[in-house]
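Have a look at this one.
One protein chain omitted, others in place.
Entry: subunit A
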Amino acid sequence: MLTILFDGIAYGMLLFILAVGLAVTMGLMNFINLAHGAFAMAGGYITVLLMQRFGVPFLLCLPLAFIGSALLGGVLERTLYRPLYHKPHLDQVLFSIGLVFMAVASVDYFVGSTQQIIQLPEWLKGRTELGSGAWMLGMGHYRLFIIAVCAALTVGLQYVLGYTRFGSRLRASVDDQRVAAGLGINVNMVFLTTFAVGSGLAGLGGALGAEVLGLDPSFPLKFMVYFLIVVAVGGTSSITGPLLAALLLGIADVAGKYYIPKLGAFIVYSLMIAILIWRPQGLFVRKGGK
């Protein structure tokens, strides 16, 4: 039972890293970006290709995946996303679905549609067990690694958003773009950086998650729903909301698949609908926030 809880937490942490960039673009910039999964897939494929073709070690691949997806996100933000910030939501949905279709087809074309496998280094393959009987806790080393990385990132993000100059600039730009621009904040630059970092995080999540979630060209479509659930359920005004939502979702999904495999993903979707009907703005929203 503890093992399931542990796996659920690892899964939730992974979802959080994948989705946090989306929470920023969607909540702060008010842009419905369904193509977020495409950046995650980009990160995953960067890792796989670097490891298979050039023999780059796994740990070095992770920052490279981050940088690669961040660059991709930055370029796309500057060229394609920026004109759409003030368009209606329907346009944004259509645009990002279009991007997803293109990403899926191009990866299929260039890499092939088979599932990619990541060779983990030896020291991440093991498994530690504590206790015995019903309360046995089995921890896969790779899951521990994921939890550690994600926890570090979460603390870092929270710090950047809450306590640094960049964080306050970002929050100012989001609350009122015109006033922020009047105060001498380069709003475009702030948004560009944020978008790039968000995409980079997605890429990192994709690289980390390739082993757990599986990586094939349909990745953005398959996991788009999960990212969106995390963001919609968690609310978009803070980092903690999506974090808690991701943990809840991860645990519910793992537990549901373990105890009632017949129902599959059914539990997660029903949970989401129930929560959204109950609290349409998400579970953790501060009063008076946007």
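By definition in this document, a residue touches a chain if its C-beta (ideal position, glycine included) is under 8 Å from a C-beta of that chain, and two chains touch if they have at least 3 such contacts; residues count from 1.
Everything that follows uses one rule, which is that contacts and distances are computed from a predicted model.
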For the complex's missing chain, which UniProt name, "Flagellar assembly factor FliW", "FAD linked oxidase", "Amino acid/amide ABC transporter membrane protein 2, HAAT family" or "SWIM-type domain-containing protein"? "Amino acid/amide ABC transporter membrane protein 2, HAAT family"
Quick one: say which of A:99, A:118, A:150 or A:249 touches the chain that got left out. A:99
Provide the residue numbers of subunit A that touch the chain removed from this figure. 26, 32, 80, 83-84, 87, 89-95, 97-106, 108-109, 221, 225, 228-229, 231-232, 262-266, 269-270, 272-273, 276-277, 280-281
